[in-house]
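Note that one protein chain is taken out, while the other chains of the complex remain in position.
Now for subunit A:
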Amino acid sequence: MTEQDHEYLPRNPAVHPPAFAPDYKTSVLRSPKNALISLQQSLSEVTGPVFDRAMLGPKDNDLILNYAKDGLPVGERIVVHGFVRDEFGRPVPDALVEVWQANAGGRYRHKKDQYIAPIDPNFGGCGRMMTDASGYYFFRTIKPGPYPWRNRINDWRPSHIHFSIAGSGWAQRLITQMYFEGDPLIAHDPILRSIRDDEAVRGLIAPLDRAHGIPLDSLAYRFDIVLRGARATLFENRLQGGS
């Protein structure tokens, strides 16, 4: 019998939004009625795609320059950085982190976005990177603006950056959004407020990081990400490294 040496801690539903969150109207027809069926993880869930750094280009984590055509994009220059760790505090190296966002005026470069705020010809709005051996990542961008959306008629999203993280196992796959400290729209956002746990909400709000701003150049925000923790599979198999 082949040994499966680890598994991930069960997901704690209290830290996540429920599938059915009626204040976020689109969730009403896009949430399962049945309960999820819980599995003991197999190799299918504890393994996951391994990414090759050769996929990445030198400006992939520089949203200020990676779509600049005839000048710099307009807006607040910021650095976003942090560590990807698991629930036991261990770094998650070689995680693929992908980000996307609106421009400084709240307009997305997407063929379906019709908001009247203009496209910035020098801003694309996406980037990607892999964490280093200590789980660290960083990228440079323009702070996104808030934008209106068709939920209730006067709903506005707070400024936010979308994050996708692929850790070392399929069960860790996560998409989330990062918000900015002090934004008054945070209190009114039905998407963020679909999370009932206040501590979990706070975990998505990046504080201003005065220590890591670049004088006369850029402010910095700090956003740490926690993925599910891996532990040895006890009892059914030998402990990893045991004999």
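The rule is simple: a residue touches a chain if its C-beta (ideal position, glycine included) is under 8 Å from a C-beta of that chain, and two chains touch if they have at least 3 such contacts; residues count from 1.
Just so we're on the same page, contacts and distances are computed from a predicted model.
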{"item": "Absent chain [UniProt protein name; select from \"Tyrosinase family protein\", \"Quinol:cytochrome c oxidoreductase quinone-binding subunit 2\", \"Multicomponent Na+:H+ antiporter subunit E\" or \"Protocatechuate 3,4-dioxygenase subunit alpha\"]", "value": "\"Protocatechuate 3,4-dioxygenase subunit alpha\""}
{"item": "Contact residue for the chain not shown (choose from A:Val74, A:Ala117 or A:Ala200)", "value": "A:Ala200"}
{"item": "Residue of A:Val15, A:Ala117, A:Leu185 or A:Leu208 touching the missing chain in the full complex", "value": "A:Val15"}
{"item": "Chain not shown: contacting residue from A:Ile64, A:Ile142, A:Ala171 or A:Ile186", "value": "A:Ala171"}
{"item": "On subunit A, residues whose C-beta touches the chain left out of the figure", "value": "1-6, 9-12, 15-19, 21, 24, 26-34, 36-50, 54-57, 60, 66-67, 85-89, 98-101, 108-113, 124-126, 128, 162, 164, 168-171, 173-177, 191-192, 194-195, 197, 199-201, 203-204, 225-229, 236"}
